[in-house]
Structures are given as structure tokens and as C-alpha cells.
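I have a structure here, written as C-alpha cells, and I will follow up with some questions on it.
Missing here: one protein chain of the complex. Every other protein chain is in place.
== chain A ==
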Amino acid sequence: MKLVHKNIERDGCGSIGLIPEEPEDMWHAYNLVAVADAVTASTVRKVQTESSTGSSTSSRVRTTLTITVETIDFDTQACVLRLKGRNIVENQYVKMGAYHTLDLELNRKFTLQKPLWDSVALERVDQACDPAANADVAAVVMQEGLAHVCLITPSMTLVRSKIDITIPRKRKGFVQQHDKGLTKFYEAVMQGILRHVDFSIVKCVIIASPGFVKDQFFEYMMQQAVKTDNKLLIDNKGKFLLVKASSGFKHSLKEVLQEPAVMAKISDTKAASEVKLLESFYTMLQLEPAKAFYGKKHIERANDAQAIEILMISDKLFRCQDIQQRKDYVAIVDSVRDNGGEVRIFSSMHVSGEQLDQLTGIAAILRFPMPELEDSDADGESDSDSD
């Protein structure tokens, strides 16, 4: 994302101009825009013109509109952000107050005006505009009959293809059906890789599975590559990394990201560090339960005691429509930082963020044990908001 301008008043209100440059920037924009913000962007509008004879023709015009946002929708697959709201600036084609839906477009500037730019929003702008954070990794987790071809970008894990094929089991005298099914499956996974992995962008392609599936598959793929003289695969053979995973389900990406061989290659990526952090939370919960808490109520109380060493919070919580809720969470973040604690905002698009979301979206490792919290029942509240 490119920052074009930034005009923020003392009281926090103001506008920022941004140009999204890659699909992932739409995700950042999605996390920035809130209901009631004003967004100015270029768009296409269909207009009806009536000729003197009474027949009407419609044509498309490009124009710039400003709307107050009422609904926000993000299409995770195509990375399209769609904002709907009423027009608030006089326009040649569109009446004031008329509804319009803006799809933010790549490489076109949009301006976002907020009544309050809080620290979390500003941090998101910085993160989005940081050119250093850019390491894409492709990962295929597989088991016999099931595979997920995923793309891991700095702040998103996208499942690009899911292959789910029933492979007949080996049975007496019918071993061929099993082998045939397996070949068909490998072929489908290979096609998935060829179609979805852009070898010019990704640092490496991880192939992970239990048992020998990965080795067998890789052997198959390379054999096919030689047979069909597929330069792309042959030239990129070195980019493949075979590691263990316990299954072909998406969760097992978590194990993959913790494999030493993978860590060595991508240790700096957000996805891997978040997995590690969440894991350390669970380890703490096991070893010293009085130093690991989750749920807003517990976290607030721990924070009041200035006990939070590391706060893990999902970006989903900042996307909630309830302004007061967002304020509360921003306040926790700011205060943890003020007290010298570390704050990590998890992407709800990564596997560990998904898990954190399920775990109320907020968790912390404390500096000192607070057994008194353990006894207090705060789960009621956190339970209801996850349902």
C-alpha cells in the first residue's frame, strides 16, 4: 500500500489517502474502514439518459464519489472490498443521499476519513505501507485423498484449492483401484500447485503430510515434470521443502510452521511467529495456569494490575461494529504498551488467529501469577460473545 497523504488533527479526526497495490492491501483496507467512516474513491456508475424521442439509453461513466459507509464486505478469495453507503458529496451523476457501492480497486487512490484514528488503526496503516514485510510461501498439506493448497502471505493464509477425492482402499485382488485412485489424486494436487502457485513470487513451496505421502507425491510430480518437460517445475525443484504434518486438514499448517526446517526459511513471517506465540500461551497454561488468561474480563483485570507481559489480540475484535467495544480493546492495547508490555495483533486470516478468535479473540501471558483470577468466573461473558 502506498501512503499518499495523511491529515490528522490533534483530536484524532482526519483523513488518509492510500493506494492499494496488491490484493493483500484490500485486507488491510478492510481492517481500516469502519461503519460511519467516509470513503472517497473512483468508481463506475451507470447513468440513464433520455433522448428527446423518449427512448432511454444507459451508459457507464467513471466518477469520484464520497460515501458514508454502512456495510462492509470482504471477499476473501478474490480480495475484493465492497463498501456500501449513501453519497454525501454533490455529484453530477449521483444524487445526494443515493446509495452506492464502492469496490476499492487496485492501483487507484482512495481517501478514508475517520472521526477518530486510534493507535490500532494508525498501526495498521504503518503495517500496510511497510514494504519489507513481503514473503509469500506456498504450502500444500496433504494426506491420502485430501489436500489443501495454501498461500501464506504476511497477513493472510488463503486456501487456494482443496482436493478431496475418495481413494478406494486396498483390498484382496483389487490393489490396482487403490493405486489408480492415488495417481488421480496426485495428479489433481499437482494441477492445483501448477494453477495456484506463482513460482516467481513464492520463496518456497512446502509439501507436508503424514507418512510417505509427501515423498511419493513429490516423486510423482517430478516424474511427470520430466515426462511432460515442464520447465516450471524442473527449474523450481529447489524451492520445494518436504516436511511432516499429521494430516491433510488445514489446521496442520500450524505444525508445519513450527517445523525447524520451515522456521529456518520463513522464521520472520507473521504467520510463523503467531503460531509460536499462541503455542507459548498454551504451554504457560499447562505449566503455570495462573499466568495465562483469556477472555475480556480476565484480561481487563490483569491489565488493571499491570500484569500483562504479552497481549495477543485478534484483529477481528477491532472490526466489531460496536464503537464502544472497539474503544475498549484499543484502550487495553494502549495501556498494555504504556505499562511496558508487548502487544501482538493476530491476523484472523492465519490459522493461529482463527484459533485465537475461537478463544474469545484475546489472551495474555502475565508477568506474575494471578491465582485470584482463576477462581473468579469470568467465562460467562466471553462465552456469550462467541456464540
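As a convention for this text, a residue touches a chain if its C-beta (ideal position, glycine included) is under 8 Å from a C-beta of that chain, and two chains touch if they have at least 3 such contacts; residues count from 1.
In the analysis below, contacts and distances are computed from a predicted model.
Participant: Name the chain not shown, per its UniProt record: "serine C-palmitoyltransferase", "Tr-type G domain-containing protein", "Uracil-5--methyltransferase TRM9" or "NEDD8-activating enzyme E1 regulatory subunit"?
Facilitator: "Tr-type G domain-containing protein"
Participant: Among A:140, A:257, A:299 or A:359, choose the residue that contacts the chain missing from this document, as touch is defined above.
Facilitator: Of the listed residues, the one touching the omitted chain is A:359.
Participant: Among A:115, A:289, A:340 or A:371, exactly one should touch the missing chain; which is it?
Facilitator: Of the candidates A:115, A:289, A:340 or A:371, A:289 is in touch with the missing chain.
Participant: Could you pull out which residues of chain A are in touch with the chain that's been left out?
Facilitator: Counting only chain A, the missing chain is touched by 30, 33-35, 43-46, 58, 60, 70-80, 82, 84, 98-101, 103, 143, 145, 148, 158-166, 168-172, 174-175, 177-179, 188, 192, 195-196, 198, 210-212, 216, 246-247, 249-252, 254-255, 279, 282-283, 285-286, 289, 293-294, 316, 319-321, 348-349, 351, 353-360, 374, 377, 379-380, 383, 386.
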